[in-house]
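Quick one: the structure is below, and I'll ask about it shortly.
All protein chains of the complex are present and in place, except for one that has been dropped.
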Amino acid sequence: MALNVYLAGEIHSDWRADVIAGCADLDITFTAPVTDHEASDDCGVTIMGAETSNFWHDHKSAKLNAIRTRLAISNADIVVVRFGEKYKQWNAAFDAGQAAALGKSLIVMHQGEHQHALKEIDAAALAVVTSAEQVAQILRYTLTGNVPH
Amino acid sequence: MALNVYLAGEIHSDWRADVIAGCADLDITFTAPVTDHEASDDCGVTIMGAETSNFWHDHKSAKLNAIRTRLAISNADIVVVRFGEKYKQWNAAFDAGQAAALGKSLIVMHQGEHQHALKEIDAAALAVVTSAEQVAQILRYTLTGNVPH
Amino acid sequence: MALNVYLAGEIHSDWRADVIAGCADLDITFTAPVTDHEASDDCGVTIMGAETSNFWHDHKSAKLNAIRTRLAISNADIVVVRFGEKYKQWNAAFDAGQAAALGKSLIVMHQGEHQHALKEIDAAALAVVTSAEQVAQILRYTLTGNVPH
Amino acid sequence: MALNVYLAGEIHSDWRADVIAGCADLDITFTAPVTDHEASDDCGVTIMGAETSNFWHDHKSAKLNAIRTRLAISNADIVVVRFGEKYKQWNAAFDAGQAAALGKSLIVMHQGEHQHALKEIDAAALAVVTSAEQVAQILRYTLTGNVPH
Amino acid sequence: MALNVYLAGEIHSDWRADVIAGCADLDITFTAPVTDHEASDDCGVTIMGAETSNFWHDHKSAKLNAIRTRLAISNADIVVVRFGEKYKQWNAAFDAGQAAALGKSLIVMHQGEHQHALKEIDAAALAVVTSAEQVAQILRYTLTGNVPH
Amino acid sequence: MALNVYLAGEIHSDWRADVIAGCADLDITFTAPVTDHEASDDCGVTIMGAETSNFWHDHKSAKLNAIRTRLAISNADIVVVRFGEKYKQWNAAFDAGQAAALGKSLIVMHQGEHQHALKEIDAAALAVVTSAEQVAQILRYTLTGNVPH
Amino acid sequence: MALNVYLAGEIHSDWRADVIAGCADLDITFTAPVTDHEASDDCGVTIMGAETSNFWHDHKSAKLNAIRTRLAISNADIVVVRFGEKYKQWNAAFDAGQAAALGKSLIVMHQGEHQHALKEIDAAALAVVTSAEQVAQILRYTLTGNVPH
Partner (left out) sequence: MALNVYLAGEIHSDWRADVIAGCADLDITFTAPVTDHEASDDCGVTIMGAETSNFWHDHKSAKLNAIRTRLAISNADIVVVRFGEKYKQWNAAFDAGQAAALGKSLIVMHQGEHQHALKEIDAAALAVVTSAEQVAQILRYTLTGNVPH
């Protein structure tokens, strides 16, 4: 048994590295969106030419990023979505919706302050956690049946 | 040709009534989430018994609401999602993600200030608008081919 | 909005009639397995000829019943499964598994004594209740947004 | 040709080891649920924090276990479900229902005493057997065309 | 509950009329292939122009007939396939294969002499019968739960 | 039996009206793209605001039109695509590709001069014709089994 | 590019070996039903116990064989079905129907005498041939673009 796990959501902390480090000995392939904020915002116009309006500037990049994210979500067995403390993070919720509709196992990671606002997404998840360590423990349990001591 | 349209998202303004009024002569069935905020928040514990933690209180209601929203999204030909000016509105983005993954035609409605934060969702939409009148015009064009003068 | 609801499981009490009576004013189509125990057990050999072994006797009837139950589950928006106090009721759990795999909204109804044994099925459900009245309240809320007083 | 086989159901005897030993020379990947009863029951609260009610205690663990079992069933070519002599084993029937709805080849293993109660599940199976040796013989025949002497 | 039933296979006896007559009081929509042998064989060249080879003559008609049969099979809840005493009837077996792959409930009707040759198709069926009367009884049981006296 | 038929492709002749007139007595629902060329080209900017580049001008309208065409193709039992004598008509071929991938019965209508260039699309079709009369005859045969005299 | 090819149908000649030999240098995985006639007929009762009726004797074996054939068809990119000169070969036509319904590329192999009886199956095929050499040439062309001299 091997796992393909997509790590969606917040890109301003090291949580992805923490999850991956916690699973270093397990047969898991991790994927993620492009986490270089500038590249993610400007890839479209850089490759396909400048736009005069913000809307089309963003549109071109968002579609390029969709090539990667749609593929990663559709190939994933498990989608982990982390909601950070800041920003609207609607793309995180959008990824969670895609994952739910495709029948992926969904793990949601957020702090308690967002609990009420995230209740619909939590209700679609198979696990709701607050830390990268818990995500790693769940992935380990899924693959090996071992629980932490 | 008839349409089944789900009106997702913001529940603190009259935009749904405006869309419906603008399409009164068209063969469209509109559905929506429960927009009574209190009923939506408390339906679970009211029917199935109180909980001591906020998480499970919300969880029970969110799951009950999911019966309705999942069904409405999966039956819809078109999903319209409005993002208002306030709140996190992650459930709106979550609904948009489900609609996109199920191949529904997606119309997104929001003001310019949220443009950058909503770029991924806008990129998955077939139309991005700012007013209920525009939604009604699009639905009318889809059914009749008539454009506004 | 209308609902198609399949009432699966226990056939030795009046719970189906209670659910239906509680929804008499709602636009719901209810389906159910054949609840005449003798007809259900013997339909196969009655129509297609006797068998000398119990296994094939039951096999013929179980397959005839599957024509109805598979169709009803696949046409349902919501599947309600009641586990009674007696018997193995593996067919109820089997129906719940089919409903879950097909992405149907699942409502499970049972008493507290079976809670631990049904935890996997409860975990796949959008609501877990103990009474037919609660099922009716959930169906009413789903269609109308009204919660009981 | 290779096979991916999920061994569902009863966890209190050595039947999984017997099937696997009987297929040691064949190109088969076996998966199974977590069979450590205590870990399976408590994984949720151990990783995600204690609950005061039995229902939510079990709920958290059942959902974690669902990550593994759903994935294993959806990846399987063949699902073998064993019903033992004791307990309700509704999760075994639930797994069988999921396997049937997903179009998996289903092999059911049980003793004669449960024949009538399992008739619906047997009717959905491609083979009904009583021993691990027979399961191994069927897997061998499927891969090699060899029948036992 | 209503049924959509496709009556496939043999076209040289009155079995379809017998099934339909036996279900005259039931809410069933019956469909069938074009049973006018000459029209079925020549429709293609009559509408789209003559061919010099038998292969393309038959090809054109077979494709026109496929418009009707594919649609009828895909819309059916139940597919009944009758194998008569004469001819190769490969199209009947081909229809049965399509029905099985699409997850339709399959009822096969043939006499005992063909039992061994039809074992693979019978094994995919939910009922194997010899008469139109039995087909009608099964459809009646499926809809009403009534078994014949 | 009733049919839902989408009439795709060329919009500069009366072929749609001819097909519909030839089927006036049959139970067929016809759909079509918006055939008002100007409305189709400008609907996007008329409703959602002007663009300075031709690309985005066309983009907005093409996406609005996609709401209608995707829905019509996905609801159709049969897709008829006519290639006229003029223009590139890539959208006609694009519609044919969507219809083929969705398993719709495809009827292609064109003159002999385009035969070689359309060979891949013809090869995916169940009928290739040159006139609206032939389309009507095929639809009539599909529904009634009647061939023209 | 690699191919997975299922060789269905007639088991009384060496055509499978001829196809495989003709593709010895290509990246193709071939699968086939069990072609040992006796094993195929008796596997069910040999493993699961004798039956007194021919119907159930055949039923048990046909279902065991279905584990292999369903899996091989669903994993195949291309299904080749050969109809020999003798016997009813309804299982060959049944396999062809499954392949067609699952959207597999279908190659049919038969002599001219069966042309009219096989017209529906030929019409669903992407190639109709008479020899194993032609099958090998088609597979070679599909993988390499090379045509025979």
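Per-chain residue numbering starts at 1, and chain names A, B, C, D, E, F and G are given in the order in which the chains are listed.
The rule is simple: a contact is a pair of C-beta atoms (placed from the backbone, for glycine too) under 8 Å apart; a residue touches a chain by one contact, two chains touch by 3 or more.
Everything quoted here is computed from the prediction, not taken from an experiment.
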Task = Consider the whole complex, including the chain that is not shown, and state which of F:19, F:72, F:118 or F:135 touches that chain.
result = F:118
Message = Suppose we count only contacts with the excluded chain; which residues of chain G make the list?
response = 1, 3, 77-78, 105, 126-129, 134, 137-138, 141-142, 145-148
Key: chain F, residues in touch with the chain not shown (by the definition above)   = 54-55, 58-59, 61-63, 65-66, 69, 83, 87-102, 114-124, 128
Inquiry  = Under the stated touch rule, tell me which residues of chain A contact the chain that is not displayed.
reply    = 31, 34-36, 39-40, 42-44, 46-48, 60, 63-64, 66-68, 70-72
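We adopt the following convention: only the chains that are shown with their structure count from here on.
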Ask   = What is the distance, in whole Å, between the centres of chain B and chain D, each centre taken as the mean of its C-alpha atoms?
value = 40
Key: Between chain F and chain E, distance of the C-alpha-averaged centres to the nearest whole Å   = 31
Key: Touching two or more other chains - residue numbers and ranges from chain B   = 63, 66, 128
